[in-house]
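Heads up, one of the protein chains got dropped from this complex, but the rest are sitting where they should.
And now, subunit A:
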Amino acid sequence: MGDRWMTAMPESSLENQDISCNSSQFTIYPSMYPTQFAVHSSIPFSKNSYSILSAFCSEENISQCISYINQEVSSLGFPAICTECSGQPELNMVSVLNTVYELLQLHRRSQRTLENLETEQFKYSSNLEHLQLSNSKLKDQLEHSKRENTGLFERERQLQMKIKSLQNSLKNEKEEVQKLQNIISSRATQYNHDMKRKEREYTKLKERLNQLLIDKKDKKLAIEVLNYVGRSDGKRSLWKTGKTEARNEEEMYQTLLKNYESRQKDLMVENAELKKVLQQMKKEMVSILSSRKHSLKGETIEESLEQTASDNEEDVCDSSRETLELSCEHAREQLTNSIRQQWRLLKDHMEKLNSQASLVQNGKWVDNDVIPRKAHEEEMDKLKLEIQQCKDFIQTQQQLWQQQLSSPCDDETAALLNDCYMLEEKERLKEEWRLFDEQRRNFEKERKNFTEAAIRLGRERKAFEEDRATWLKHQFLNMTPFIDRKKPQTSYSHSALSKSPESEMKIVSTPGQLKKSLSHTSFSTPKATPVKMPSTTDLHRTLRLIPEHRSFKTQPKMGNLQDSILSSDISDKTRVLKAGNCSIYTLSDAENSPK
């Protein structure tokens, strides 16, 4: 076994060697084989026939054979197979066997490589065949495509030829058309000329005929009347004079004038009717819009401003009513302008409503500023029910407690306890109420701010429109001294300036409120929404949120204390807790915490 191992090792190493010098061996072997074959051409033969005569080695030439083999073997790089001991070559059996073994190994290996090579060769040849086949196929294809290509080329050429010929024919046709047109026009002119000539001749002939008829004193040409009749109107015919001519002219113009007057009257009537329609439309629009505004007005401070605005509107109404009779240009302008303005407002409103409707359809109405009344009421009912349930629950609890307490205790203690409970409850409720009040005040303040801003915005727009109208009016009537219009304008511009900080303020303050309220305020445009509705919703929201708040509120009080006393890692927690209450604190906290 150890021997095998030993032998196996060199073999593997040799193999490695072989592989490493593969290229050299490959080049060597093929060249060696033929020579070996040439040299020992008889060997395989002899091996097959086993004829002693032709054998390489015999009894006699053992020593030569040995030396020869030795030489050969050594020349091949194997260790010598005989040792020269005392001049006599001594066959070293071990080395011989080793050599033979090596040779056998070599042989086998070469056989294997040969086989490999052959299979490879076969593979290659088949590959080659395949490639040749594909090559020929591709060549065919190439040929085919080439032919096709030439065919296409040919076709293209033909088409081009065709195009050319068509273009030529087109050109010819065009020329033909041109020629024909020329011919037509020339013929037309010729025809016209001839016509004119003929007509002239014809008129000449007519003249001549007429002359002849007159000259001939046609006796037949006559009128036989028994007696002349009176005119249908009973008057006598008048002499033709300049007077009658003038009269005729006058009459003509009179009829024309009459016609124009009647037409104008018709148009006036039509105009008046249209104006009436416009007026009515405007009135209706104003009523629709003002009803909206009135519902808005409820809690706004600037009612007086509103009043003036409506006054203005009425003013416009009145003036336009006057213009119905006047129908002067500037008044018409005013009317149309005001109508346009109202229309725009109405359109905005409609669009808003539309968008709201779509929002409602999408189910986003909870976030929306305007909640349909029905939903509102539903919500309210639900909340009421909830409250009722809670109350019931509390009552039953209290009853249970009382029962529990009353069984061991006497009545007095029970009453005391009851009182205690009541007081506690009262206290808590008071606290809640206060909190809620505060919150509501905040809300209201904010809403006021918003409505104020929106109203101002609306007012400004109106002022601008009015300004424009007045400007136009000034344009049209430079004489009329409408001067005191500028005053509101300046105040409005002031308000425009003052508006921006306010809005900033709001932005700062709103995060302090609930998230929902933020969304509400940012979405709502107070003009569009009735004031009362959001307020109730807010109320409900706050109502719903009160229990949470309470828990927050009570804890932060302790938290504040803890904050001052305890370490800073609690402050983190409190900050989170406080976040529900006021972000201004949290901001300051956030600033403080890194320190």
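Just so we're on the same page, a residue touches a chain if its C-beta (ideal position, glycine included) is under 8 Å from a C-beta of that chain, and two chains touch if they have at least 3 such contacts; residues count from 1.
Definition applied: contacts and distances are computed from a predicted model.
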Per UniProt, and picking from "WD repeat containing, antisense to TP73", "Radial spoke head protein 6 homolog A", "SUMO-activating enzyme subunit" or "DNA replication complex GINS protein PSF2", the hidden chain is "WD repeat containing, antisense to TP73"
Touching the hidden chain, out of A:L128, A:L256, A:L385 or A:L400, is A:L256
Touching the hidden chain, out of A:K216, A:R373 or A:R434, is A:K216
Cross-chain touch to the chain not pictured, restricted to A:N227, A:Q361 or A:N478, is A:N227
Subunit A residues touching the chain left out here are 195-196, 199-200, 203, 206, 209-210, 213, 216, 218-233, 237-238, 240, 244-245, 248-249, 251-253, 255-256, 259, 263
